[in-house]
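The complex appears here minus one protein chain, its other protein chains still in place.
By written order: A and B. Residues from 1 in each chain.
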Amino acid sequence: MSRLFYRKLKDRLALAAIVLLAFLPAFPLFHILYGILKQGLSVLSWEFLTHLPKPPGEPGGGVGNAILGTLMLAVMASGMAVPVGVLCGVYLSEYARGKFGEVVRVAADVLQGVPSIVLGIVAYLWVVKPMGHFSAFSGAVALAVMMLPVIVRSTEEILKMIPETLREASLALGVNYWRTVLKVLIPTGMVGITTGILLSLARIMGETAPLLFTAFGNPFWNLNPLQPVEALPLTVFKYAISPYEEWILQAWGASVVLTLMVLGLNLISRFLAWRLGGR
Amino acid sequence: MMSRNPDRIFYGLCLAVALGLVFLVLGIGFTLLSGSWLSLKKFGLAFIWHRVWDPVSEEFGALPFIVGTVVTSLVALLITIPFALSSGIFLAEYAPARMAGPLAALIELLAGIPSVIYGLWALFYLVPLVRWVEMKFGAPPFGLGLPTASLVLAIMILPYAASITREVLKMVPPEIKEAAYGLGATKWEVIRGVCIPYSLSGIVAGLLLSLGRALGETMAVTMVIGNRSEVPTSFWDLANTMASVIANEFTEASKDLHLSALVEIGLLLFLITLLVNTLARIIIAKLQVK
Partner (left out) sequence: MKKWWLWLVLGWWAFSGGALAGKITLLGAGATFPYPLYSKWFHVYYQKTGIKVNYQSIGSGGGIRQILARTVDFGASDAPMTDEELAKAPAEILHLPMAIGAVVISYNLPGVPSGLKLTPQVLADIFLGKIRKWNDPRIAQLNPNLKLPKLPIVVVHRSDGSGTTFNFTYYLSLVSPEWKKRVGYGKAVRWPTGMGGKGNEGVTGYLKQLPGTIGYIELAYAHQNRLPVAALQNKAGNFVLPTLKSLSAAAKTHIPPDTRVLIVNTDAADGYPLSAMTWILVYKEQAYGGRSYERAKALADLLWWCVHEAQEYNEALFYARLPENVVAIVEKLIRSMTYKGKPLRP
């Protein structure tokens, strides 16, 4: 009897330990959110979102250029990564048989694991050095490379989930394979593919390391892809390590904006995935 | 015949893009190799274990940064393991389904917070805390350095490691769990005796993937590691990781050899993360065969 008691006691103790250890890390994680909101909300204002930064030591100013820059980098990176990534996913799901498909999958996995700072070096050597100057374009190249593997693998998986009968039906109606892919398969998998794209966007929007020596930063408005551009993560980094109190406060403010953008994308993609699952 | 042509073109396009992806990866490796050629030629393999990083006399060795990266990442992993396993087990086994879903989603959302924000938080909340601890232990009260960097890394990889653990545990077939319950096992005995052994290799692979993330993490570490390019002699020391030294010095290196040495550190970082990730993938691949 005592042995059973001992076993039950052990069961209870394990449960207590697991619950304790499982909920302890919630403290720092929520403290981060708390810190961002507590410090950051106080600086949020229309001026903060739409104005250019002021020289250090002068109050006021905003991060409008950084918000625009981050959006611009995201659009440019998607412009490069989405067509390539989706086509590559189509190849893997529709055509890849045997060894070469495996090679492509391994390549995508390797790409997924490359540290972002290393991609920054590569973008510097590929784009910045030959072009002769820092640019939004070089930053977008680094970010696009980061987006690729996520888009490739999610597209492949979504297309593979589409029942074979749909393909056969389309082909039986005399539709070409390529039309079948573009007009039947991709629209059917649209929600899933979009989810992958949004997730990859959320992954790159907060990236700082590869932008340090590519997009570089810019205290003015800029929409020219061949000029350096500011980005929110760069602003957070620059302001966070600075000694100016206004800037440190603005770093928290910029963090709120950045977190909302990234979490927003995550939530939208999650919602889409949930709707997909529900169907 | 005509109708087959566009299909061929489309196939060609897809194939070209897929080839492009492969060449992209090869190109990254090749670029890193050629970019570090100057340094490779000058220092050879000794670059890896040479402990001096001196831009004045142009003497470069990667050991301080390799040590910094390996120590912070491994310590972070060790700190994270009990918490990540517990969270994963709790979500997969204990939490009621209605609660587990939203909780898991929340954890994954936290994993999405940009690393520069973790760094900002660490700089203003973690540094004073570590400083206080260091005062208590009589260590030099930097507040920055290996302990702070390891802690922030541990916090950053935790959500990732926890959600993988949960996914892996959920894959345990219910039948074998039922069988164990049928024999009169308690819940903890089922978890310890059935679930964990069954999914052990998956959990290890997940932890390896988390380690891979920690190795390449740049911004949060750069902000709290203290940027000291010497081999650390104690755990309280300031240090530099491979990623942080690149972030600090890449745009500033005014000599070709310095830049080349930094690219070589990038190459080494690429190879180390590749090794860890490949190991994890091999384990996962074996798992799927089983």
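By definition in this document, a contact is a pair of C-beta atoms (placed from the backbone, for glycine too) under 8 Å apart; a residue touches a chain by one contact, two chains touch by 3 or more.
Values in this document were obtained by computation on a predicted structure and should not be read as measured data.
*Asks:* Could you list, sorted by label, every displayed chain in contact with the chain left out?
*Replies:* If we consider the entire complex, the absent chain touches A, B.
*Asks:* Taking the entire complex into account, which one of B:Glu93, B:Glu217, B:Glu249 or B:Glu264 touches the absent chain?
*Replies:* If we include the chain that is not displayed, B:Glu249 is the one touching it.
*Asks:* Which residue from A:Gly192, A:Gly217 or A:Pro233 sits in contact with the chain not drawn here?
*Replies:* Residue touching the chain left out of view: A:Gly217.
*Asks:* For a quick check of understanding: of B:Pro55, B:Pro82 or B:Gly193, which residue touches the chain that isn't displayed?
*Replies:* Counting the whole complex, the residue in contact with the absent chain is B:Pro55.
*Asks:* Decide which residue listed in B:Gly12, B:Gly27, B:Pro140 or B:Pro173 touches the omitted chain of the complex.
*Replies:* Going through B:Gly12, B:Gly27, B:Pro140 or B:Pro173 one by one, B:Pro140 is the residue touching the chain not shown.
*Asks:* Please identify, in ascending order, the residues of chain A that touch the omitted chain?
*Replies:* These residues of chain A touch the chain that is not shown: 54-57, 128-129, 132-134, 216-220, 222-225, 227-228, 238, 241-244.
*Asks:* Please give every residue of chain B in contact with the chain that is not shown.
*Replies:* On the side of chain B, residues 52-57, 127, 131, 140-145, 222, 226-230, 238, 240, 248-249, 251-254, 259 touch the unshown chain.
By our rule, only the chains that are shown with their structure count from here on.
*Asks:* So the centre of each chain is just the mean of its C-alpha atoms; given that, what is the distance between chain A and chain B in Å?
*Replies:* 17
*Asks:* Can you name the residues of chain B that touch chain A in the complex?
*Replies:* The contact residues of chain B facing chain A are 3, 6-7, 9-11, 13-15, 17-18, 20-22, 24-25, 28, 31-32, 35, 82-83, 85-87, 89-91, 94, 105, 108-110, 112-121, 123-125, 155, 158-159, 186-189, 191-192, 212, 215-219, 223, 243, 246-247, 250-251, 262-263, 266, 269-270, 273-274, 276-277, 281.
*Asks:* Can you name the residues of chain A that touch chain B in the complex?
*Replies:* 7-8, 10-11, 14-15, 17-22, 24-25, 28-29, 31-33, 35-36, 84, 87-88, 90-92, 94-96, 100, 103-104, 107-122, 124-126, 145, 148, 152, 176-179, 181, 202-203, 205-209, 212-213, 233, 236-237, 240-241, 248, 251-252, 255, 258-259, 262-263, 266-267, 270
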